[in-house]
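The complex appears here without one of its protein chains, the remainder shown in place.
We call the chains A, B and C, going by the order they appear; numbering starts again at 1 in every chain.
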């Protein structure tokens, strides 16, 4: 039977559809709070927001780091929403444990086994993104680095793979959603934002993921995408997010499922 | 405005969802007729069936060739369903013109420009499959080889691309469905059978394609998949096909669309 | 024992290194003659020159077609050099048979089995380029489409594969050179021009192919690359070609081999 991951009162993998939304990076108290309120109003269940960012170039914005901790804590407490954020270094774990309800392991770290082993020693759920060139088999073995340590609360996240195609940022592997669902016990979360990386295409890809059986999705949303400090080309604004949620609900209902 | 391709009374690209179904190869009159009746009963609009097959190995079954012409003509006439079949060589065109209502250009021939030019001189609609390593940009230019000759009735077909992943036969590029829909005038047809190549995963991938906005799908269906002479691992039986059609209809309805 | 392909007095696969050189396309009598004389002076054994070109866009130069036949025949006769040119359509074979000493099957046609079958009925050697996304196993099966017809004179040509890398046009698969040499009986020819597609990198890649054991190479060379009608960014001029030949000879000698 499929593994259910409990986050507060939520049970990811129970058949309902769970939505994590928020900005790529926490940029300021106001930016995070306003975005969070907006996504909550449209039905999001959990908040995402980057504190430590992994960027290809050392000259790009690297996240606010620990300065964002208080902002995150205030907002999530006020809205009573679980908070998920990325961990990029084993040495961040002890501090992050005070702030996050779910650890996100980014695509670049699927193979960072030392990090995964440390997360396996915690009791906090982990969202393990697929490496952008990770085979499904390797992804499942990476998950075992966490579960072998005693932490069974692993959710997998498909976020697009690297292919020869250049018209989109990545190639969202819809097959993987169906494969994971049928062949493993892990809940599978879709990340259409990175999966296609082109704003206008995020909604159809998200609907596709829901139709294929995903247990939820994580979506980059920003109060003002054109001013975002990272991933501005793939963040939905609050209206777009609201519209997406309405359509997702209809697709889920058509297949006898529902938003949580 | 999007281009609408007329096939008999059907207008592919008009917003409705069109379904082409049938066996990978026509193997016998009975096999083709029984499959065709079955898929018609479940709501398929057009029949597919290979006459000339392109197989990786010269030792594999290569299709019945012209022997299948009479079988195809009898069945399609009796059921009053348009027939689509693959053309692999310019020298086949004149004969196939008497049998097919739509030419299918297979993935291996997306770059066969001499073939495309010849099809551009006909007035018969063409379903142009994406090369398994064709970039979207190259696919659109291949389509121009047909339209430049005067034949504007081109439908594109996403059938999965070649990636590093080995758990599935190909990687169905769901992003491409959304991209083609938003950025071109060509109708876009999904081929979930080749797109994932694993029987149990075809239905979720087909539902995903419908949710992402595809104008239709082409699905390998067989009266008895375990005895199919080609692609036996990815053919649906008639019950599975019927179940798929019911779910597709519900997803389409949820998004204010419908089967044709 | 390795298969030796005889072309005039040459025996490709006998351990010596054979060089085919010339322009991407035959553009005029003068352009082809001048380039041909130049490459002969530097030690090339055979002439290449496109007559029918496969171009991604229908608006690009498509080759002179049959108008180039007389030019090619005159030049190859005068210089007494075998001539290799690409065939893209079964209907071209009978005419090309009067002109070419070797048929080239381009990367886009590795999967064009109808074409391969027709070439298998001739007695003219075939240079079968690897599809840019063809697995080695598929390449070998494509070769069988030719040999099954009775024509055993097949040479394989590695010309770069499609990957995620964008800094070079293709990724030259040096592993494939070594693999084919050790595991098959076919001679293996390197095409560094397409394999890397960046002029300054062609010489090191060609040297690498020779060091890895290739039986020869095919190199795009032009009397005036900046004015070439196709592939201008990857054609060597005559000085660069001469320099390449001198270095190739030294690398071959170091490994107890030599130019033919």
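By our rule, a contact is a pair of C-beta atoms (placed from the backbone, for glycine too) under 8 Å apart; a residue touches a chain by one contact, two chains touch by 3 or more.
Please read these numbers as outputs of a predicted model, since none were measured by experiment.
Of A:54, A:79, A:99 or A:259, it is A:54 that touches the chain left out of the display. Among A:144, A:200, A:239 or A:253, only A:144 touches the chain that is left out of the view. Only one residue in the set C:172, C:186 or C:241 touches the chain that does not appear here, and it is C:172.
Subunit B residues in contact with the hidden partner, per the touch definition given at the top, are 133, 162-164, 166. In the full complex, subunit C makes contact with the omitted chain through residues 133, 135-137, 161, 163-168, 171-179, 181-182, 195-196, 198, 200-201, 204-205, 207-213, 247, 250-251, 253-255.
For subunit A, the residues touching the chain absent from view are 54-58, 88-91, 108-109, 111-115, 117, 131-133, 138, 141-142, 144-145, 148, 162.
Heads up, the rule we're going with is that only the chains that are shown with their structure count from here on.
Homomeric contact subunit B/subunit C: same residue numbering on both sides for over half of the interface positions.
Chain B has its Cα centroid nearest to the centroid of all protein Cα atoms in the structure. Taking the mean of the C-alpha atoms as each chain's centre, subunit A and subunit C sit 49 Å apart. Note: centroid distance subunit B to subunit C, computed from Cα atoms, is 35 Å. The multi-chain contact residues of subunit C, meaning those touching 2 or more other chains, are 133, 162.
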